[in-house]
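Shown below is the structure under consideration.
For this view, one protein chain was removed and the others were kept in their places.
On to chain A.
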Amino acid sequence: MFPKALWMKEWKHNVLISISVLIVFLLSYFLNAVMSLDTWRTMAEQSPQYWEQNKVNEINGLFSPDVFGVIAIGLVILLAGFLIGLEKSTKRHDFSMALPFSRQQMFATKYVFGMLSIVLSFTISFWLAVMVISQSEFSSLLSNVDLWEVFIMPLAVYAFIFAFSMMIGSITGEIKSQIALTFIFLFLPQGLFMLISQLVYVHGGQLNSGNLEPVMTDLFWFMYLSPYMYEQLSVWTPIVALIVASVAGLLLFIKAPSEYTGDFITFRSLHPIFLVGIPLCSVLLGGMLVSSIAPYNSGMTIAVILYWIGATIFLFFSWKITKRLLNRA
């Protein structure tokens, strides 16, 4: 299933990005833990009262990826981009496809290579941080953290985002469209909700978000990087999404037409969806942006006029850009 030659090929082309992932996780957990010990000692000595009040937050904050989490998400998407999109953007795609291996083997090797890079880097960094704390005078603080939860939640999301980007890479024809569409589709539910809310709001209505709570929390993947949100979230959501994205990615990779590599999207049957979807979202975005400049105390009419001016401008340009994107083959 995982031929040695394919491992060698993926290693050759992707080892640097994999090391980058490891470095970010080491900075996020291990180095952060080492540095935090010093900060905590100073706090405990100089402001004991403050330290007593905040030590639980401090230890939880250590296991909250924050900025490094966002960087890690970027690198995870880039890793998937290097594994699939970059190969398609270059002559390496033909070279790979001409090798005596099945597409299942190719996808499986890329997938496992990327997934192992993420899981091993994260696991090593995380448990090194735990080890550093447990060996220090602050080891008792670990009892205030649900270690399993702060370990599995972000890891499940990194793994899902990687699998999702691999799936997007299977339908796109090059690295730029893979990365752009991964970001867009990762936040599409929340983005669409925001855009439609604004459309309704400008026209005097109010969208009830009550029924859409799961979309705004469970499917908003950044939530899984904050331990403070874990009570509201289930680890099964990213795990189920991971399984779906992985299976879909494999099937799409097998079916992907190699003759259209280098194009925005390789599946011609998806063109109508993008031909409608991109201008439609652009209309909503243009309307939202331009209506936001309406004076606070102006009437609804001004806001509506501005909304549709923005929508029209964005429609014109997005239609042109979309046609060019899809017809550039």
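The rule is simple: a residue touches a chain if its C-beta (ideal position, glycine included) is under 8 Å from a C-beta of that chain, and two chains touch if they have at least 3 such contacts; residues count from 1.
The working rule: contacts and distances are computed from a predicted model.
Selecting from "Na+/H+ antiporter subunit A", "ATP synthase subunit a", "ABC-2 type transport system ATP-binding protein" or "Assimilatory nitrite reductase (NAD(P)H) small subunit", the unshown chain of this assembly corresponds to "ABC-2 type transport system ATP-binding protein" (UniProt protein name). The residue touching the chain not shown here, chosen from A:Met97, A:Leu128, A:Leu207 or A:Cys281, is A:Met97. Only one of the listed residues, A:Ser258, A:Ser298 or A:Thr312, touches the absent chain: A:Ser258. Even with one chain removed from view, chain A keeps its contact list with that chain: residues 3-5, 8-9, 12-13, 90-92, 94-102, 257-260, 268, 329.
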